[in-house]
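Below: one structure, written as structure tokens.
Only one protein chain is missing; all other protein chains are in place.
We call the chains A and B, going by the order they appear; numbering starts again at 1 in every chain.
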Amino acid sequence: MREVAIVSFSQSRHVRRDTRNEVEILMPVVHEVVERSGVARPFDFTCSGSTDFLQGQPFAFVMALDAAGAWPPIAESHVEMDGAWALYEAWVKLQTGEADTALVYAFGKSSPGDLPEVLSRQLDPYVLAPLWPDAVSLAALQARAWLEQKGRSERELAEVVVRSRRAARANPHALLSGDLEVEKLLAEPYLAAPLRRHDAPPICDGAAAVVLAAGDVARRVCKRPAWIRGIDHRVEAHALGARDLTASPSTRIAGERAGVGRGAVDVAELHAPFSHQEWILREALGLGAGVDVNPSGGALCANPMMAAGLIRIGEAARRISDGTARRAVAHATSGPCLQQNLVCVLEGA
Amino acid sequence: MASPCAVIGIGQTHHTARRDDVSIAGLVREAALRALEDAALDWRDIDAVVLGKAPDMFEGVMMPELYLADALGAVGKPLLRVHTAGSVGGSTAIVAASLIQAGIHERVLTVAFEKQSESNAMWALTVSTPLQATVVAGAGGYFSPLIRGYMRRSGAPEDTGIRVALKDRSNALKNPYAHLREPDISFERVASSPMLWDPIRFHETCPSSDGACAMVLSSERALSRGAHAPAWVHSTAMRSEPTQFAGQEKINPLAGRECAKELYRKAGIRDPRKEIDVAEIYVPFSWFEPMWMENLGFAPEGDGWKMTYEGATALDGDMPVNCSGGVLSSNPIGASGMLRFAEAAMQVRGQAGEHQIDGARVALGHAYGGGSQFFSMWIVGSARP
Partner (left out) sequence: MSDSDDAKPVKSIKTPMRLAYQYTAGQATSRYLRGIGQGRILGQRCPSCKKVYVPPRGSCPRCAVATTEEVQLSDKGTVTTFAIVRVPSENISVPLPFASVHILLDGADIPFFSVVQGCPLDQVRIGMRVRAEWVPREELAPTATSIRWFVPIDEPDVPFEKLEAAL
């Protein structure tokens, strides 16, 4: 395996409803990540993640290309998935040896549509989608299963929220942050039992970008590159009834393949849009109590769809690069109730 | 540094206006099963799956890889979904190949599809917001002014497009999978067909098809004992340029020219017209054949139409193009690019049946998308690189 590292990361300030369009949000993010990287354009490869259904228009990624700078022509690709998978495609490209540098970006405006409804379009079009099961209700089904099968409590959900919001106070990009109290949270009404509003992610608009570089290029431009020591992703069956919703087996497999257990983990950025999912993911990855989970505040504090997974990787990388962590795990998810998961292990040396 | 990648299985569906006998899952599975069969392999022999298709609004399913995970045998495996507009079928194959070339997987299944009958493709292509006036009627509306520009600039005879359409539709009669198989196709039929977006006539336009294409890619180590020899990937290339900027050359896009240059360089090809035996290129409107002949460096700028006129691109010409009938005969949009890549591989495997070019050893697969801005290409050969 070729040595590939994240050498810079940038994201927008995530807001509930951005008055800028997607290109206007993305462009400053791309400019910043490129400047910070020390890598001169053109990049050997560019890859992005986004989805048309968020935008309500086909070819969302084509319009965004203006922000990336595609002149003179560039080697560029796109996945209709979270930017974490765009990063994976770029990592693979660097592994082939055909590229030494890559620009990865992702963006999404969730504000134009009704996100939970829009996400119901991800479901089987013949037998599930016509019932319009919204994303929050599906997550609630999973939360209920987890609470009962694992004998856990709603208090534990509230604890995740309190910890996340408190951590987000140090994150200028987060939408939600603050000092909350478990008892007050438990007194809030249900959104879709057993989930309360704060157990679900905020709707927001945002973008993020990362620069990857291989071997000596990374060493030349970055004082402490965040080396990708392992990266893997797996998908589960689509039908919710065919899956173990309480355990995330695909995360466990991806974590094993990425080598999470090969050393101590200092920091883990887990893409858990719903509070109960953080517990499920911790368990799937075998993360003990000593791991600092979601120091950024996680998706509960800012969840720009299509960028949130990439941001987990970027946030983890940042903590490697600034020396606060020697070894970090980042996770990204896609699909209803954690159907598909990507795990990435980053190290400072 | 890259490990060699081989195509060891190819499958496609019988492309048609409407497959009302299978669901979307059934459609992709049909192509995938044929590819596995061709490779003499089973689902469990596949390490990863790469899916490609065009805008989700064509079927109304958001991120369909999630729904299709089971149908694609991807449960427990890595699954990617590529989307690069019309070139997606090609890009998807390139991403799949890179997984082998990077040594990450030994065997990858790649599938591209479109089940356009489930939604309304023309509507999906024209969806606009109240912030723009809707004046561009689908792809034909977008490209016809460019074609007019080429006609003007090159001085090509007006019936060049008709000749291309006649050739491709006649070739389709030799392809059992083609959508449009018209035994009574003739010059007069094409010429007298209604003008849709002047100068593009009805019979010079691609159909809207339901269809899927699949390939099994393998490392050298994991070659299987299928019925046909492997097609080796000699090189791949992708290039993109912005949709529109001031002074942009749209008829002979730089992204296409540079993509081809890199492709040939990596494959060690110096004279593409001589060294490539057959080409499958993305021609959704007949006039794109002469335009791409120039863009790909097979003919000097302004002379692409001569290749059509001289019969160079016919089955018995020196540079046969679209022996399968091409996009003009079958167009499941998300799959069309992969069909070009697959048909190129079929040629060098001796698998193309009635539309086989005898002795084809090096073939080009080409796809483009967007406003002539996304290009993906590969060169495959019967010899190991």
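We take it that a contact is a pair of C-beta atoms (placed from the backbone, for glycine too) under 8 Å apart; a residue touches a chain by one contact, two chains touch by 3 or more.
Predicted model, so just to flag it, every value in this text is computed and none were measured.
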> Considering the whole complex, which of A:29, A:47 or A:70 touches the chain not shown?
Replying inline: A:70
> List the subunit B residues touching the unshown chain?
Replying inline: 20-21, 60, 120, 122-123, 126-138, 140-141, 144-146, 148-149, 152, 194-200, 242-248
> Tell me, which residues in subunit A touch the chain that this view leaves out?
Replying inline: 17-24, 27-28, 30, 53, 55-57, 65-71, 109, 111-114, 117-118, 121, 125-126, 129-130
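Assume only the chains that are shown with their structure count from here on.
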> Per the centroid of Cα atoms for each chain, what is the distance between subunit A and subunit B, given in Å?
Replying inline: 33
> Along subunit A, where are the residues that touch subunit B in the complex?
Replying inline: 1-2, 46, 51-53, 56-59, 61-63, 65-66, 70-81, 85, 88-89, 92-93, 95-98, 118-119, 121-126, 129, 232-239, 242, 249-250, 253, 334-336, 339-340
> Which of the residues in subunit B end up touching subunit A in this complex?
Replying inline: 1-2, 23-24, 55-57, 59-63, 65-70, 74-85, 91, 94-95, 98-99, 101-104, 118, 124-125, 127-129, 237-243, 245, 254-255, 258-259, 370-371, 373-374
